[in-house]
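First, the structure itself, so that you have it in front of you.
With one protein chain withheld, the remaining protein chains of the complex are depicted in position.
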Amino acid sequence: MIAEPTLLLVLDLVGTFVFALDGALVALRVARLDIVGAITLGMVTAIGGGIIRDLLIGAVPPATFSDWRYLAVATAGGLIAFLLGHRLERLSSPITVLDAAGLSLFAVIGASKALDFGLGAGQAVLLGAITGVGGGTLRDVLVRRVPAVLQSGLYAIPAIIGAALTVAAIRADVFGPVTAVAAAAICFLVRMIGVRYDINAPGPPRRAP
Amino acid sequence: MIAEPTLLLVLDLVGTFVFALDGALVALRVARLDIVGAITLGMVTAIGGGIIRDLLIGAVPPATFSDWRYLAVATAGGLIAFLLGHRLERLSSPITVLDAAGLSLFAVIGASKALDFGLGAGQAVLLGAITGVGGGTLRDVLVRRVPAVLQSGLYAIPAIIGAALTVAAIRADVFGPVTAVAAAAICFLVRMIGVRYDINAPGPPRRAP
Partner (left out) sequence: MIAEPTLLLVLDLVGTFVFALDGALVALRVARLDIVGAITLGMVTAIGGGIIRDLLIGAVPPATFSDWRYLAVATAGGLIAFLLGHRLERLSSPITVLDAAGLSLFAVIGASKALDFGLGAGQAVLLGAITGVGGGTLRDVLVRRVPAVLQSGLYAIPAIIGAALTVAAIRADVFGPVTAVAAAAICFLVRMIGVRYDINAPGPPRRAP
């Protein structure tokens, strides 16, 4: 473990919690699912990215299955969102903010874990980005939305930035609580700026009229 | 292997067969696919849950690939459903019954296999439920339906019950042909009662009018 294990665990559990809230809110908002559907979608969103990451680096069974805290946190997040959902569902910002927070935390954790498992720098950046976008992509596929990672350029890019900053910090031997949170915060800010000003990457050149 | 290997193999092959029938019937009913599409969707439904389970516990290559009987049974199920589909496709009950049978058998097998691979009780219950709902979820995503596991509370819950009973029976050292079939039967009954009386888990509180 490169950084303090406790720090990474806390960040990972926070990311799991916010993604579970996010997934369950999407379940209520988009598909009006019942309590089991909302908790299920919350759990898929919360643990999907980490499971994809662990499968790709060969860390099986995934952390989610060997450490009950992830499942407990994911279930709690889904349940809380279900119970409070009627107060939140007319607002779109909670879903976007929670999703950006999970994206940021998981990009940092995923890149760090990939380096722990001996992957190269470029692969670790990609794996961090996949960890960040994975859960939300599974969520969107299950409720039949085109995934955010395809629709908005400023979704994959902040995840890549967060993962790249993490890899750079680890390689420079300055990875710790401050730099980990800073990398996640920069990822979060880039994502939220993209949402606020509706910035996208360039569209296809010379669109047909 | 905790229970008699032959019993588990037979139950697993029966589950594979009924899920293959189910998937191919969905192919004919929902998407009017041709013979290759029907067999393909039957195979995905039949072996998808077991493949997800085996990837998560690190049992690679999955049993499906190391034991040709799964592939033979899955292909046969898809072919039979294709050939007989015109007699069945106006009825909705075969699909529901077959799906409930596969769900029940795979929840029991999945939980048992997870304990064999050293996972804890809670993780084994979750993995059993994932094995049960996995194939049907892949099927629904491929034909662009919102998966049953999200839409009906009484889809995940019976799978969790069946898996939990299996784990309890194994831990109490009474897992054998009778208890395995009983756990699957209880899961099946809960699912069918939910379908018959259209019972769902509670919906979101205070829905907007």
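Details
We just call them A and B in the order they show up, numbering each chain from 1.
In this section, a residue touches a chain if its C-beta (ideal position, glycine included) is under 8 Å from a C-beta of that chain, and two chains touch if they have at least 3 such contacts.
Note that this is a predicted model, so its numbers are computed, not measured.
From the set A:V36, A:A74, A:V149 or A:C187, the residue in touch with the chain omitted from the display is A:V149, counting the whole complex. Touching the missing chain, out of B:V18, B:L41 or B:I130, is residue B:L41.
As for the chain not pictured, it touches subunit A at residues 55-58, 117, 119-120, 122-123, 126-127, 137, 141, 144, 146-147, 149-157, 200-208. Think of the hidden chain as still there; on subunit B it touches residues 27-28, 31-38, 40-41, 51, 55, 58, 60-62, 65-66, 68, 71, 82-83, 85-86, 89-90, 141-144.
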